[in-house]
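Of the protein chains in this complex, one is absent; all others appear in place.
Which chain is which? They are A and B, in the order written, and residues in each are numbered from 1.
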Amino acid sequence: MSDSTHTGPMLAADGTTLKSSLNRALRRQKLRALMLIAPLLIFVLVTFIAPIADMLFRSVENQIVSDTLPRTTQMLGDWDADAADIPAPQVFEALYVDMFIATERKLHTRLGSRLNYELTGVSSLFRKSGRKVEDMGEVYQDQFEDLDKFWKKGANLNALFGAPDWQAAQAAWDTSDKKAQPKFKLRSGLETVLPQASEAFDVYARFTQGEDGKNLSKAKPWALIYSALYNDLVAQPAGLAALDAPGADELRAAAARVGDFDTVDFTAAFKKIDKDWVSQDVWRVIKTYSPRFTNGYFLNSIDMKKTADGPQMRAENEQLYIKLFIRTLFMSLVITGSCILLGYPVAWILANLPAKTANLLMILVLLPFWTSLLVRTSAWKVMLQQQGVINDTLVWLGLVADDSRLALINNQTGTIIAMTHILLPFMILPLFSVMKTIPPSYLRAAKSLGATNWTAFWRVYFPQSVPGIGAGSILVFILSIGYYITPEIVGGTTGTFISNRIAYHISSSLNWGLAAALGAILLAVVLGLYWAYDRIVGIDNVKLGG
Amino acid sequence: MKLTKTLLATTALTVAAGFAVAEDMTIVSWGGAYSASQKAAYHDPYSAKTGVNIINDESSAEAVAKLRAMNEAGNVTWDVVDVVASDAMRLCDEGLAMEIDADTQLAPAPDGTPASEDFGELLVSDCFIPQIVYSTTFGYRTDLVGSTPPTSVCAIFDTQTYPGKRSLEKRPINNMEWALLCDGVAKADVYDVLETAEGQQRALDKLATIKDDVVWWSAGADTPQLLADGEVVMGSTYNGRLFSLIEEQKQPVAMLWDAQVFDLDGWIIPAGLSDERKARALDYIMFATDTQRLADQAKYISYGPARASSAPLVGKHATLGIDMAPHMPTDPENAKNTFLYNYEFWADYRDDIDAKFQAWLAQ
Partner (left out) sequence: MNNEAFVEFERVQKSYDGENLVVKDLNLSLPKGEFLTMLGPSGSGKTTCLMMLAGFETATHGDIRLNGQSINNIPPHKRGIGMVFQNYALFPHMTVAENLSFPLEVRKIGKSEREDKIKVALDRVQMGNFAGRRPAQLSGGQQQRIALARALVFEPELVLMDEPLGALDKQLRETLQFEITHLAHELGITVVYVTHDQTEALTMSDRVAVFDDGRIQQLAPPDKLYEEPENSFVAQFIGENNTLEGVVKEIKNGSALVQLDDGSLIDAKPINVSKPGERTRVSIRPERVEYNKDRLRADAHTLSAEVLEFIYMGDIFRTRLRVAGRDDFVIKTRNAPDQVRLKPGQQIEIGWLAEDCRALDA
């Protein structure tokens, strides 16, 4: 009774409070349990969560545009896409710089493919422009070289732009030994005098040494550097007079002459490559897809398109995905329904037969699992085609005229038949295991209470088998929503699913962003349906067994 | 102690395996008779000559997607990949295939003609070395067309004379061109017309006249099977498939050489290989695309060699013993009215027209 008078916290044997002692013991237990499941947890995270996260990321990711054309997209910010004018000349000059670098890095065609999803023709526009952009700035290079032979040699430029300590290291670098090339360092203070040329040279040097893996001492400088140099010199920078570097004299001499240089009209030069460059469509697409993240893929997934004026519906003859989503859901429902109709009696028979016979029949039910999906589907082709087994039999029986054989394949019927067969075990198994747990005495009780066979089944047996139907339906429905091999083979044009388009975009068009957006929508639809199911039927009402 | 030993042993094994891998080369192709012809004509002689062990991977159908995935993962396991020209262009655009200079990295013709001239216009991409010329053409059941076997590609639109189903590939490429040709567009103008939305609609409208009679195929083996089963009266497929259906399986099928679409299949080398592997892949390609090797492949399969200099060297079929030249899509008799596939056009319009085509199919 002394405990009841004790007012402080309960103490464990070692004097710590009982609570903290208990917590410690429990924590150790939890930690041990966590360590036990850690490999599985990591496996699930890596193989399940990570791909889904990656997919969701891809469906909005759009960094390629601003990464490839950083200067252009930045300058486009001021351009009014609704105006009738094409962007200002500065934008074209920025485009020249971006395209030049992208072409050297072989990234321009990749961007072309990306934007071609949004505007037909961009792919070849970029491919074509890439080759010609390299020549565009040569006007400046030629004039510099005509001015002084000094400008012809890459080594001279290295000496001008490179920091002295880098130059020493580069000179000491022995190409035959395995050491890495000393990393280029810009002469300090030069970027204030020659800002554009310094930047261009820096990009050139880093690319040559890095991605290209070439010896900078022997490389031939890009034409881009000369056009940048022209821009810098024509502004007559203040620091030029005081510049102390190899080639500073040549630089000053050039600065005195650049005013007489022939100049390049980049707008005209791009127009010469392709008149599409001066069309607003191309620029609108570039501007629309400038942000690093986009909802464009999602809009495409619901038959809309992202335009400068906001989302718009696509033309009637281009609408596809909403129709496919609806068709996928509808057909999955039909397949689930036919699986219930066929699977319920089979499961009932299995559950009510003696164990020995039931096991034998169960093997027959599971047999489809042991055959490859492709073989099963192809077998249905042989069965269902117009010269196939079923039609031949019907004609032979005289039920169908030879010239009006039934079209059972290459349409929705084919998909429904083949997929019902393939997914049937997923319905039968949960149904069977639930029915196994319903004692026969319930039916007897119902009959003894005066119920007919049908009433006893419908009011007593059936409600108790509903959890099995629920589990089977969820399995079949979700599996069928994601099927694409079977619909592809037997579905023709009216029996294909949204997954077929996803597969197409993954493997053929390489439009992974759109595929990811379609997949994300499908995932959302499935989760939504699951939520609705939980609200209406209750997820507790799903039993896979026992 | 024991753990250390195990680790050491494992490391040693891995290193040893690494050296073993150095002598392996993974070549990706289409599988089936086509891979077999490559093995006989290229792989076996190359292995005999260099000792390199060639591993065949039959993934060409998914090559584009897989190469992109490998590239993103930074672990390209393929050395040489066989793809169709349009895929090669896409891979090149995506930076997934390396550029190959024909004149410096390929063997010249026996008479010294540089490779770029020998291949000529067939070098449609900087990354692509063509290997064969194939054509997509039509086969028809000789027993189902009555006394007037078709002579023109437009027979596919003539359901009056040739009732029954016809099989077409489930994609716009080729079908759109044929539709316009049979709608009265001159061959030279087909792509100009197809560039416009009206032209695309015109092609779809023409296809709509036979929409109910078409079985759409997606695998190359489909049409031969459909013809053999009598499911279709005519259908498009690759000429090599029809050759084996007619000459090897002796089915009552004949080939229609009209407005068949010339296309190319060939090699690319994935971007991002190590210098060592790149060098070996280039060495293989130089060997496998020389004049004699390309002519050799025609002994096993009825596709035309991509080099002009190989054509005179085409001999007899290795097992059937029949003269292969008349079965080549490049044979003058067969190539009287061919249609040249416009790669540039489809690289631009594929996504757009495919979307419209699929929307049309789903209607």
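In the analysis below, contacts are C-beta pairs under 8 Å (C-beta built on N, C-alpha and C of every residue); 3 or more make two chains touch, one makes a residue touch a chain.
Since the structure is predicted, the reported quantities are computational estimates derived from the model, not experimental observations.
Partners of the chain left out, restricted to shown chains and counted across the full complex, are A. Summary of contacts with the chain left out: across A:I86, A:V460 or A:I498, the touching residue is A:V460. Touching the missing chain, out of A:L45, A:L360, A:V389 or A:L449, is residue A:L449. For chain A, the residues touching the absent chain in the complete assembly are 439, 441-442, 444-453, 455-456, 459-460, 463-464.
Basically, only the chains that are shown with their structure count from here on.
For the pair chain A and chain B, the distance between C-alpha centroids works out to 27 Å. Interface residues of chain B facing chain A in the complex, by the touch rule stated above, are 61-62, 64-65, 68, 90, 92-95, 165, 170, 201, 204, 215-216, 218, 229-231, 344, 347-352, 354-356, 358-362. Listed in rising order, the residues of chain A touching chain B in the complex are 106-107, 109-110, 112-113, 116-117, 120-124, 127, 317-320, 323-324, 327, 385-388, 410, 488-489, 492-494, 496, 501, 504, 506-512.
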